[in-house]
Structures are given as C-alpha cells and as structure tokens.
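Yeah, one chain of the complex is gone here, protein chain that is, but the others are all in their spots.
Chain lettering (A and B) follows the sequence in which the chains are written, and residue indices restart at 1 in each chain.
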Amino acid sequence: MSAVATGAAPARPRAAGFVVRVLHEPAALVGGLIVLFFIAVALAAPLIAPYDPNASDWMAIRQAPDAAHWFGTDDLGRDILSRIIYGTRASLAAGIVAIVVAVLIGVPLGLLAGYAGGIVDVLISRLADAFLAMPFLVLAIALAAFLGPSLQNAMVAIGLSATPIFVRLARGQTLVVCAEDYIAAARSQGIGPVTIMLGHVLPNILPPIVVQASLTMAVAVLAEASLAFLGLGQVPPDASWGSMLDVARQFLGEAPWMAIWPGAAIIVLVIGFNLLGDGCNDALSPWRGD
Amino acid sequence: MVSLLLRRFAVALPTLLLVSMLVFSLQKLLPGDPALALAGEERSPEVIEYLREHYRLNDPVPVQYAAWLGNLLQGDFGTSIRTRLPIGTMLIEKLPVTIELALLSMAVALLIGLPFGIIAALRPGSWLDYGASVFSLAGLSIPHFWLGIMLILLFSVHLGWLPAGGYVPFSENPLANLRGMAMPALVLGTGAAAVIMRHTRSAMLQALSQDFIRTARAKGVERRRIVLRHALPNALIPVVTLGTLQFGELLAGAVLTEQVFSIPGFGKMIVDGVFSRDYAVVQAVVLCTAAIFLLMSLAADLAYGLLNPRLRS
Partner (left out) sequence: MKTARGFIIAVSALAMTALAAQAATLKVGMQDDPDALDPALSGTYTGRFVFASLCDKLVDISPDLKIVPQLAESWEWAPDGRSITFSLRRGVTFHDGTPFDAEAVKFNIERMKTMPDSKRKAELAPVASVEVVAADKVRLALSEPFVPLLANLSDRAGMMVSPKAAKEKGAEFAASPVCAGPYSFVERKSRDLIRAKKYPGYWNAGRIGYDEVVYSIVPDSTVRLQRVRAGDLDLAERVAPTDLKAVREDANLALHAGQGVAVSHLMFNVGNGEKAKGPLGQNETLRQAFELAIDRNVINRVAFNGEFLADNQMIPPSNPFYSKAHPAPARNVAKAKELIGKAGMTRVPVEITYENALADGRVAQIIQSMAAEAGFEVKLQPLETTSAIERYLNGNFEAYIGNWSGRADPDPTLVSFFATTGSQNVNKFSSKELDALLMQARAEADEAKRKALYEKATGIYLTALSSIPLYHPNWFFAARKSVGGVVMYPDGLLRLDGLKPAN
C-alpha cells in the first residue's frame, strides 16, 4: 500500500521498457483488445450499424429482439443495436476527454506542488484533499448541472471531478523522483526548474499516471453513464448507453431488453479499461521497487 | 501515535472548512436559484424577489457564506427553503438510513470479499482464484444503478420476492426493513466486495510468503493453524484499514443506489437538493459526508497504527 515510500529503486528503468512489459501482461493485452474493439466499433459505426440510430419507426415500438432488430427496438421504435453502436462514441469520448482534462490539469498542479513544496504545496494539496472529501458523483452532478446537460459538459464535469486524484498521484511521485540523485545532479548543473520538471521529472512519473489514467477511464465511463442516467448527459436524440438506461428504467416490465444491452456494453468496456489498468499496474511493479 | 492523530485532526478541520467553501461557491455557480426552483407554477416575480431578499440570496457570496458559517457554529444548519423544515432534523432522520445501508453493504462486502480473498490466496492459480478475480473484476465494472435495475427486474417484477424500493424504519418493522434493504445492500456491497477481495488476496499472499510463516511451515505446524493463527491476522491489517476507508466510499456510493431504490437517505437528499437548488441542504449533507469520510480515514490511520506493531514502536 505504501509502495511508493519503500525501496530506493536505485536505477529507474526507462519508460520505453514499460510499454514492452505491458505487452507481455495477458490482462493488459485482453483489456487492450477489448478497448481497441470498441474504438473500432466507434469509428466504423456508420458502416456496421444496420439502421439509422435516430430513425423512429412509429409502428415498431418496444419490439422484442428478432431477426430484423437483433437487440429489439426502444420506446420510439429505434433499433437498439444501432444505438449501442453509435453510443460507443459517446462513452469512449466521455472516458477519453474526461481523462485528458483530468491529466492536463491535475498532473501540472501535482508536479508543481511536489517540486515547489512549501506554501504552494500546502495550498494545492489542501484543495485537492477538499475535493477528494466530497463524493465524486455529487461533485460531477453539481458541475454537470452548472454546465448544463450535454455530453461535452458531462465529460468536462467528470474530468474536473477526477482531477484531484491526479494531483495527488503526480505530487507523490514527484516527491519520490526529486529525492533521487540525478535530479540533485541536474540542479547542481544549474538547469532551470521548468526544464527539470518537464525534462527530468515528468518522463519518470508518467508510467504510474498512465496506469491511473486507464483505471480512471473505467470510472469515467461509469460516471458518464450515471450522469446520463440522471438526465445530465447526452442530448437526445443521440444515444449514449447511460441515457438509454435512463429511458429503459420506465419499461422494465414490458421491455427488459432496453435495459439489458446498454448495460452489457458498459460492463464490457469498463472491464476492458480495468484489465488494461491492472495489466499496466503489474507491468509497473519494477518502477515501484516491490 | 497520538501526535500523528492530532496532526491528522489538525489537517482535517481546515479541509472541512475548505470543503464547505467549495460547496458553497460551487452551488452559487449553478444556474437559477432556490427562489426559482420553488416558484412552482405561479412564478410570481414579487414572490421570487421577496424570497431572494428573505434568504439573503442577493447578498454577496462571502457575506452569505459567513452568515451560514456563523449559524453552523451555533449548531444551526438552517431550514430547507423548499420544505421549510429544519435541516438538523432532516439530517438526524436521514443519517441512520444511509448508515444502515452502508453497514449492511459492508457486511455483504466482508461476507463475500474476505472468504473468497483468503481462498484465492491459498490456491493461487486455481480455478477458484480465477473465479474470484473474475468476480472482483465484474464487481468493479458493473454500474451500480444497472445492477439495481436488473435485480428489481428479477426479484421484484418477475419473482415478486422483494419490494422494488422504498424504506421502512427498522424500529417499525424489522423484517420489512431488511427486505427493503436487501437489494440495495447487495448492489452497493458487490463493488466493495471486489475491492476487499483483491486486497485480502494480495495481503494474504504477502503474509504467506513471509519468513515466519516459512519457518512455521518448516517446523511442521499444521496448515490450518498457520493460515488462521499466523497469516490471517497479519493479512487483516491492510484489509481493516481499507475496509474503514471503503465505508466512507459506501456512504458516497449510496447516491445513485438510493435514487434507484427510492430510499430516503443522504444520497437522495443531496441529489434532490442540487436539482432544487436547496443550498443549505446540499451544504449540510456534503459537509456531513465529508466529515464522516475524514473521520473514517482517521479511524483507518488509527486502526493501522494499533494493528501494526512496527508502527506502534
């Protein structure tokens, strides 16, 4: 648990070695393949979707799965399979954009806090603590409500809510790296702080951040679904898995397929991100010296 | 140890203050205000303006915050602008509901997580270990609300065994209470079970690989005894710490679960509060949750310190 503090890890292997190790982790490989599969589905959506995801057929409302509609139709007579295929875009984008926001804001702040120390560290750390003490979803709900319901805003809200995790991680890692000889050496050579932070510290703290990003991606996909479930996500008629579930809840008794398939899609994608993150985490062990 | 606790406490208080400031400013960013939210159909401009004056919504945000903090220090959480009920009473009503849910979920999590984590560690690489890791992966990946919906579909809609939602106080009807809590606790407990299982397994593996276990084994001590007397107590240290932290997470995780099962606890209070701009309610609930959260991490530190002899010395 306190892996960061134990072991001196005399020579930290380079980041390139990390990628090679990840490829040798079966979990990471499977997870990576799942994620790649969904990326492919998202990109090829117009080619593989059997119907227009937003085209309503008023005469085919809430139809059970059959040969024409493999996953059935929804409350407005739209093909659920097509909507899930297009919904992949929303979920993946939510995960990716949220992480980009969280990393782009969180990592520099964490770096700064860890490197600068003193009052800067105290300010940034306390703020991150305060954010972390609030329930993640509540924060995301409030931010999403503030920004207004839309997929983009939900992504930003989730990203902002996830930011403090990266602040904390980046700060901790920076502290470890800064204690090492080569940083002291660089300092003594008169290299400026910005160059040290970006050139020496950042590359060395990246692997754990990548791992965290992959795991947080799973959380972000779930969060997007949760926000959409509360009506704060994708704007209709476009589909997102969460908003499909929100609607499906009304028809549990008579049209359970409306709830089953989008839920299954979420689970598989999240499993993919979790496996990828776990695999990366295992591949990372030598970086942590345990 | 004591100084560590005091230090943590000294950090926790300003964090709470910061949380309250954050929540306060965050809410002021939301479009619309409670006067609008409760305007109802009538929506008369004079009434809205009066409410804004009366609840000091027109004051600068720092002034509002200071007034709120002043009342809080006197133990007054204020009144809900929507229902005109005192928030202190609401907290006292809702806290036990959410805590019961969290406790029951914790029980579910421990009942699943501990034994399977231990068994998985005892037979690493076996199909049991494999099954346990698949379960924990699934537990972490299933959206709570979806699992809730599926359980309702199965146990309420199709089988009719359990109520689809709602809450009966334990004091009123224990059986009805537990029946109502069964599905929500299962939903919330599954995620926590996954986390606990993972950590039990790895802590157990680590404990089993330690020198004194190997020594004991070499001395021919019975395997059962090794596991129960030597490895398990050691492995439990991080698990207890984690469990305490997980409890705080459960309180937060209750937000959506309570929504799905219509349970009138903290989670519902907060979501409804955000949507109806009932600032004082959101403020009070987030603060309480954060306080419990911080208390739990304090307790986790304490548990870790007490259980871990190395740290005690």
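Assume contacts are C-beta pairs under 8 Å (C-beta built on N, C-alpha and C of every residue); 3 or more make two chains touch, one makes a residue touch a chain.
This structure is a prediction, so every number in the text was calculated from the model and none was measured.
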Residue among B:Pro31, B:Pro124, B:Pro174 or B:Pro233 that touches the chain left out of view: B:Pro31
Contacting the left-out chain in the complete assembly, out of B:Leu147, B:Ile226, B:Met269 or B:Ala303: B:Met269
On subunit B, residues whose C-beta touches the chain left out of the figure: 30-33, 36-44, 46-47, 50-51, 54, 80, 82-86, 90, 93-94, 152, 156-157, 160, 163-167, 176, 260-262, 264, 268-269, 272, 275-277
Hidden partner interface residues of subunit A, rising order: 54-56, 58, 61, 75-77, 145, 148-149, 231-232, 235-237, 246-247, 249-254
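Basically, only the chains that are shown with their structure count from here on.
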Complex contacts: residues of subunit A adjacent to subunit B: 1, 126-127, 129-131, 133-139, 141-143, 145-146, 148, 218, 222, 225-226, 229-230, 245, 248-249, 252-253, 256, 259-260, 263, 266-267, 270-271, 274-275, 278
Subunit B residues within the subunit A interface of the complex: 11, 14-16, 18-19, 22-23, 26-27, 29-31, 137-138, 140-143, 145-146, 149-150, 152-153, 157, 238, 241, 251-253, 255-256, 259, 270-271, 274-275, 282, 286, 289-290, 293-294
